[in-house]
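Please find one structure pasted underneath; my questions will follow.
Of the protein chains in this complex, all but one are displayed in their positions.
Residue numbering begins at 1 within each chain, and the chains themselves are lettered A and B in the order written.
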Amino acid sequence: MSEEIIKNIIVREDEDYIVNMGPQHPSTHGVLRLEVCLHGEFVNYLIPHIGYIHRGIEKMSESDTYKQIIHLTDRMDYLSAHMNNEAVCLAVENALGIEVPERVKYIRVILDELTRLASHHLWWSAFGMDLGALTTFFYGMRDREKVLAIFEESFGSRLLHSFNIPGGLMHDVHPNFQKHTMEFVRYFRKKLPEYKQLLTDNIIFHNRTKGIGIMPCETAVAFGVTGPSGRGSGFACDVRKVAPYGVYDKIEFKEILHEEGDSFSRYLVRMEEMEESLNILEHVVDQVPEGDYTARMKPIIKLPEGEYFQRVETARGELGVYIVSDGKKYPYRIKFRSPNFSNLFVLNTLAKGGKIADLVAICGSLDLVIPDIDR
Amino acid sequence: MLLEIFSFSTLTANIDKSLHAWMAPWLAVVTELVIIGIVFLLFYAVLGLFLVYLERKVCAIIQNRIGPNRVGKWGLLQTVADFIKLITKELIPIRNADSFLFNLAPFIVIAASFMAMAAIPFAKGLHAIDLNIGIFYIIAVSSLGVVGILIAGWSSNSKYSLIGAMRSGAQIVSYELSVGLSLLAVVVFAGTMQLSAIVESQANGWWIFKGHIPALIAFIIYLIASTAEINRGPFDLAEAESELTAGFHTEYSGIKFAFFFLAEYINMFIVAAIAATMFFGGWMPFHIGHWDAFNRVMDYIPSVVWFFGKTFFIIYLIMWFKWTFPRLRIDQLLNLEWKYLLPLSLMNIVIIAFVVLMGWYFH
Partner (left out) sequence: MNSVIKYFTSIFKGIRSLWAGMRVTGKYFVSPGEIVTEQYPENRATLKMAEGFKGEVIMPHDENNQHHCTGCGICELNCPNGSIEIITKRIPNEEGKPERVIDKHIYHLSMCTFCELCIKTCPSHALAWGQDFEHAVYDRTKLTKVLNKPGSTLKKEGALL
């Protein structure tokens, strides 16, 4: 292990040809700055500089009640807004020992999977665009639009819907929610083969991604790379399987694993996850029981003194919420273990020695969301 | 012959005669040059704007969008509005840039594409000059553009620009070979380099049909190599925006950027026009052997329409490529050229020489 660390120590030289990718750069998808040292087309090393969109969410949370924290978590990984909400809600519910109604659990799972699909749509679009296939962007967005329309109908907003509160949901979903979800599943099953023809089977795409940025399983574990990126290296880290929450223990689904660890296998994991999400949705949509949309909660939530931890699987990996409470209505300290932070710092190991174009491909296959890194 | 009705040679000859009638010969020549220059400039501008509009519409429909639709009917004036915006924008001076070369580069790029256009036969009897080495001239002149790109990348004092320019240099130097060899295929068939003669040689059938498989292979190689030569997707490495933001023209703004932008589209037109002339018979109507009735109907369509129809069909093909495929990496790009296109086109040339020698193509 120590050798691994020594290998990763970066020594800057004066005559290094440094190119700053970012903070404004088309392929970093946000305000991330990568200090890249080039040797011709080759990448010698790269140093990620973060903090351009740091908003102090963890510190702000210390002066917010547990209900108010929810709307801040939306703004970390905005593409997995629902899962972020759910993480805090589950932590608070478990700490208080509240059993939420079955209906809430099922709706949360449906939303989880819809959000995951929407997030993977965006990733697919942007990944194609990173590699220069601009049309994929619009096809992905076209299908994502259908998911967002379902969200808008039920929650009134499309991206950051702050729909969870500790104990349940903000209000009940729209009566057409299940019907429209089913319609979407049927629609997207028809469109998924197009994704395959356009990108997955494309020979240029194969050349750009196969064998690029190989991450062995040990590296993934060492850096804590979770989510589809970790599973592309054969690291079985799906929280939905490892530590099921909600009704995931009652649903049958596959954990997608690929062993190769290159950009292409990370890509395949996500593509197959989309299919798996469709399966889960099909399975769950009809089972939503009638009932309350929220458990009975006191107007002011106070957690008993102690430490609480809850993790969920977001679209990008494992999100951990760690709450220290001193018995007041505000948390004493709250810490988010965000998946993108770990996923970013493996980048140097993967991209070293490759070309700039490979760096872009690797960056895209890790599917980074920058606000989640900085928080 | 009906073809004569639509010929422009009578028109140009008349203009020439009337000018000579009341002017000194040298003055008449100068006037003609000026007229041709102005006509070409106007054509260039209109064509550039239209191609940008066309590209945006085509890619929009491919991507399930509407595309420009606010300025003018169907957004037809959108590119005009864009152009006005570009020429009124500030020309940002770059600190530590080599300002002479920096300002020169866009002109070289645009002049190269402008010069190449002079030799293209747009219709029967409509070209500026009919050189007897026309195709050779076009290949030579159109590759001058890369000098402009290299200068732009070097003088910008920007790392992205430099990388983009170097990529572009490597790319064009290698792809030039395949372009030349695949065009040579048609030259071997036709036995001449004069563009008008090449068009005439296709009166009884276009080379893509007459030369069957070898000509088809040459055409495909030409299409791929020329797409690479004009820096368009999937070979747009010089300006790969996800890697190099905008490549060699990162630092340019306003009208200078517009020059690069326009030249890119005009180059696309030139490449398509050459393909149309060499493989699809230029302005020659579609004729089938001895179907005289059919051939006569085809003759009623003016030659300009034939030329532009074919050219825009090939432009559409190039756009279709761009909006479908991911971009190649620089080493894969060079692999494609040196391992696949070049050997294939060399082989193809040998086969064609053999075919011509044995007279195995359709006469």
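Rule of thumb we're sticking to: a contact is a pair of C-beta atoms (placed from the backbone, for glycine too) under 8 Å apart; a residue touches a chain by one contact, two chains touch by 3 or more.
Worth saying up front: this structure is predicted, and the values here are computed from it rather than measured.
Of the residues B:103, B:192 or B:324, I need the one that contacts the missing chain.
Considering all chains, including the one not shown, the answer is B:324.
Decide which residue listed in A:72, A:111, A:147 or A:185 touches the omitted chain of the complex.
From the options A:72, A:111, A:147 or A:185, the contact with the absent chain belongs to A:72.
Which of these touches the unseen chain: B:63, B:253 or B:295?
Going through B:63, B:253 or B:295 one by one, B:63 is the residue touching the chain not shown.
Write down which of B:43, B:100, B:300 or B:340 is the residue touching the left-out chain.
Considering all chains, including the one not shown, the answer is B:340.
State which residues belonging to chain A touch the missing partner chain.
Against the missing chain, chain A presents residues 64, 67-68, 70-72, 135, 142, 145, 152-157, 160, 162, 170-171, 174, 194, 197-199, 201-204, 299.
Touching the hidden chain in the full complex, which residues of chain B are there? Just list them.
Those residues of chain B that touch the unshown chain are 58, 61-66, 320-321, 323-325, 340.
Here is the rule we use: only the chains that are shown with their structure count from here on.
Express in whole angstrom the distance between the two chain centres, defined as the mean CA positions of chain A and chain B.
Chain A and chain B have C-alpha centres separated by 46 Å.
Within the complex, which stretch of chain B touches chain A?
59, 62-65, 159-160, 163, 167, 233-234, 236, 240-245, 323-332
Once bound in the complex, which stretches of chain A touch chain B?
Residues of chain A touching chain B: 17, 19, 25-27, 38, 41, 128-135, 137-139, 142, 198-199, 202, 204-205, 207-208, 355-360.
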